[in-house]
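For this view, one protein chain was removed and the others were kept in their places.
Labels A, B, C and D are assigned to the chains in the order they are written; within every chain, residues are numbered from 1.
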Amino acid sequence: MDVMLRLSGVSHAYVGPGGAALAVDGLNLDVAAGEFVSLVGPSGCGKTTILNLLAGLIKPSRGTVELAGEKVSGPNPRIGYMLQQDYLFPWRNIRDNALIGFEIAGTRGPEAERRVDRLLAEFGLAGAARRFPHELSGGMRQRAALVRTLAREPDVLLLDEPFSALDLLIRLQLEDLVWETVRARGVTAVLVTHDLEEAAAMSDRVVILDASPGRIRTVLDVPASIRARQPSEARWEPEFGPLFHRLRGMIQDSEGGGPGHARGAGTQLDSRA
Amino acid sequence: MDVMLRLSGVSHAYVGPGGAALAVDGLNLDVAAGEFVSLVGPSGCGKTTILNLLAGLIKPSRGTVELAGEKVSGPNPRIGYMLQQDYLFPWRNIRDNALIGFEIAGTRGPEAERRVDRLLAEFGLAGAARRFPHELSGGMRQRAALVRTLAREPDVLLLDEPFSALDLLIRLQLEDLVWETVRARGVTAVLVTHDLEEAAAMSDRVVILDASPGRIRTVLDVPASIRARQPSEARWEPEFGPLFHRLRGMIQDSEGGGPGHARGAGTQLDSRA
Amino acid sequence: MPEEREHSWIRELEHKYRSRAARITLLVRILQIALFAAFIILWETAVRSGWIDELLFSYPGKIARMLGELAASGSLLPHTMTTVAETTAGFVLGTLGGTALAALLWWFPVVSRVLDPYLVVLNSMPKVALGPIFIVGFGPGYLSIIMTAVSVTIIITTLTIYGRFREIDANYLKVVRLFGGTRGQVFRLAVLPGSLPTIVSTLKVNVGLSWVGVIVGEFLTAKSGLGYLIIYGFQVFNFTLVLSSLIVIGAVAAVMYGLVSLIEARLSPGYRDR
Amino acid sequence: MPEEREHSWIRELEHKYRSRAARITLLVRILQIALFAAFIILWETAVRSGWIDELLFSYPGKIARMLGELAASGSLLPHTMTTVAETTAGFVLGTLGGTALAALLWWFPVVSRVLDPYLVVLNSMPKVALGPIFIVGFGPGYLSIIMTAVSVTIIITTLTIYGRFREIDANYLKVVRLFGGTRGQVFRLAVLPGSLPTIVSTLKVNVGLSWVGVIVGEFLTAKSGLGYLIIYGFQVFNFTLVLSSLIVIGAVAAVMYGLVSLIEARLSPGYRDR
Partner (left out) sequence: GGGSKEAAKVKVGEVTRSLFYAPLYVALSQGFFADEGLQVDLQTTAGGDKTMTALLSGGIDIALVGSETSIYVYQQGADDPVINFAQLTQTDGTFLVAREKKESFDWDDLRGSVFLGQRKGGMPQMAGEFTLRKHGIDPHEDLELIQNVDFANIPAAFASGTGEYVQLFEPQASIFEKEGKGYVLASFGVESGRLPYTVFMAKRSYIEKNKEIVQRFTNAVTKAQRWVEDHPAGEIADAVLEFFQGTDRDIAVRVIERYKAQQSYAVGGVIDEEEWNNLLDIMEQAGEITERTPREAIVDNTFAEQALR
């Protein structure tokens, strides 16, 4: 098994005028080439931080991050990162947005444009190429952001709650699309999500993180029967129900909550909403 | 059965410089006193519009909206409406935010303050009364908004995706809290949500709307065994799994999607994301 | 059948909406004209019945005649063109200069912290009192006038645009960095285009400020221009001339403002609907 | 055991961060002072070596002496106080008036549409040229000066604050309306407090503009004040006096700006962290 991503003893603390906040604590994680891993855990447990570390956007306070055996020291076009929202530039049309990676590398040209056009068509965006982001639906924009990320043909795809702002149906469609794309290209993927169903349906392994500071609580392997199927179909597998219930049980336990504890939530801060 | 809310032949079209957009079309719906109804449907199908009509914020283009037999002609403190986000005033502390209903009515006084303090305590916010919204977690803020809405003791509670921005766990806790409050006070509730699990777990009836313009597609009655239990517990009922799957099946059918249709989503606009 | 009935009431709604909107627009135009007419009539009456001094306030008829004469004699246009050219130069330079300065501050955060108090003090300097410095630096001529206008606009432009630069959502910068973009590319691809609406809207403010700056500049030193006409009008105690010039200034400034609004509306549509 | 090790490296990080921040702050202060010193030295040298004309630029030593003399003779303080009082009055009135006007526009959207072109034209009127109107309307005295300052600030304040009023998230207004709130309550409970940060930040801009307005006003008519000193300095061609007055203006304006920043920082904490 080739290891594509490796986090060894990674800790990270954010330092600011108010002091230091430990976001990730002594994390060890290997992701094999072509593997699809999901990260789930309560808000503020360090999921985005882990993606940022993998992408080389921030340097770990301690430990090392490796990409295919080499230390990650900064952003690298081999890694594609899709942020929680689409962050398409509103002043560029979809095609120009998708081409930005080439523009930055200085390699925008007929070849790059042909590749982007092909991808846009593949993602059902051929007709929207000249339109501006605000003219598109949320689902189309997420797809455009995906095209932008995939256009430079990354080996690794990092996805930070890519579907959380979307409608149920669009969500199911995009899950299938991403899953297929990742499989077809043999891309290694790390998905952060709050939706346990999504995590279970899409990935080979689900990593459950403890409440902050981020430590791995458990890792759950997804049965082969579910892994073999598209996410939207996986949900109809007989094994899916039990898997999902096991996952939720683990989360509710790990977070000290569970039925009947509702009134105690006042002490639990949620940095997101 | 006392009818608390009645929509008779309600249609609504938004008119603007660009023309008219039909948001709700010939809707008939009765909600009994003390009943808990959920509205689900694809984005843009008119769910928020229906709540706005019920709250008297907008007048229907055609048809009538009745509250306990009387025609609704404007906002009415008997109806409490919780918006999709908390919309607490950032410049007021939690207590002053919760008291705003009394301030507007000109009835803020020791009695109102005592009542609000009691509610805050009941919702686990006693310690946060003097704090400002930005100092609180998302879950605490949603609870504060709930206190603000409940303080004036409305007979009807309208909830527009109240938990969609929250973490899974906090969400489960708040679902229980709202459910218990509604039951305990005999309040009539209408909940809009994208989360089918939530709809199934919380309500007595689930109303499934067609894609826009909003028309009722189906109404699903929730079995008594599930209705009798707190949402977080309801999910563990044996009947819950089948109910949930039926619901999802209906949605996927009604929206013309379903497994394998992923690539067709390009034509479906999503006005939200 | 129901489809058709439905369409008919929606059309009716649309029709009602349109005619209401048209009625309001008409009302607004009528009120605008009425306000203007009332002002003119009040002015004329006030002077004629001696409530206010004709010497100081002139009156609309006289001003119209003066404007007619000036136009006929062919001297109105050159004066106006001079001032318009100076104002345009001043406000383009002020906006470009302010943007460039803002870019500098964004690029070097330490520089921005160092310069902060200086900018504040410069901003509250009455530029009128710096007249001699402009004359020394740029000679008694167009350059001084344009520089006065630039001095009035540049600092406030810098502060506004720099503020906007810093407000750009960090995630847009992240997108560029993720593709290995340099700091220059981050600025060029994300920060600058993301601030374009703000830059254009400071243009709007700067149109007004540049007019003030140019007129003040023409008070310092000028051979022609509307500011020159004003100061000359004061000199020869011809307030009709002063007021006529002010009216031309108002009209031309409104036109320039309208042009900037047009530019704003022409911005890539993605900008507007955010 | 691991807990303690963990704490030690985090503390180290914190320490590193703090000392780095302190180093940068120190650097900024040093650069600010160095810049100031360099400016003073360059100025002094330029005059002494005859690169620039002493008559026109004076030099720091002479200005310091002049300020010392003015202070010793007890005339600096009254002049400064006069101007500060006028500026304060002008900027408080300008801000309040602008807010009131903005409220009017918000309340009556038709009025806002009707007045829009008039506001634009008024905004680009050079207020200096309106001197006679102020003198006729408010007499040759403090009132004229204060009104000049108000005229400089009020329109831009109105436009900015009205813009903000309209930007308040409609859902906040909905909250008030849902409780049966009237339009007045919507304004008082949601629109006005929601715009307070904008109002305070226009205060910041208005401090600068009011200084300009008051100085211009003192140019029109004044018996005392820093603007008066400047004009007098020009009359007797004493640029040392002019520059001394400008320096006092800069210093006092910076202090006032600091005070407004303090008010801004004192705002209910909920405002800032949005």
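Heads up, the rule we're going with is that contacts are C-beta pairs under 8 Å (C-beta built on N, C-alpha and C of every residue); 3 or more make two chains touch, one makes a residue touch a chain.
Just so it is clear, the structure is predicted and the values come from calculations on it, not from any experiment.
J.: Just name the one of C:139, C:163 or C:258 that touches the chain not displayed here.
T.: In the full complex, the listed residue that touches the missing chain is C:139.
J.: Would you indicate which residue among D:139, D:163 or D:258 is in contact with the undisplayed chain?
T.: D:139
J.: Give the residue, chosen from C:43, C:219 or C:257, that touches the chain omitted from the document.
T.: Of the listed residues, the one touching the omitted chain is C:219.
J.: Where does chain C touch the missing chain, residue by residue?
T.: Output for chain C: 53-56, 66, 69-70, 73, 75, 131-132, 135-136, 139-141, 219-223, 228, 231-238, 240-241.
J.: In the whole complex, what residues of chain D lie against the chain that is missing from view?
T.: Residues in contact with the chain left out: 50, 53-56, 131-132, 135-136, 139-141, 219-223, 228, 231-232, 234-238.
Here is the rule we use: only the chains that are shown with their structure count from here on.
J.: Please tell me whether A-D or B-D has the greater number of C-beta pairs in contact.
T.: B-D
J.: At what distance in angstrom does the C-alpha mean of chain B lie from that of chain A?
T.: For chain A versus chain B, the centre distance works out to 30 Å.
J.: When the centre of a chain is set as the mean of its C-alpha atoms, what distance in Å lies between chain C and chain D?
T.: 20
J.: Per the centroid of Cα atoms for each chain, what is the distance between chain B and chain D, given in Å?
T.: Taking the average C-alpha coordinate of chain B and of chain D, the gap between them is 47 Å.
J.: Okay, in this complex, where on chain C does chain A touch?
T.: Residues of chain C touching chain A: 169, 171-172, 174-181, 185, 189-190, 193-194, 196, 268-271, 273-274.
J.: Write out the stretch or stretches of chain D touching chain A in their complex.
T.: Residues of chain D touching chain A: 2, 6, 9-11, 13-14, 16-17, 21.
J.: Would you tell me which residues of chain B are touching chain A in their complex?
T.: 42-43, 123-125, 127-128, 136-143, 165-170, 172-174, 176-177, 180, 194-196, 230, 232-233, 235-236, 241, 248, 251-252, 255, 257-266, 268-273
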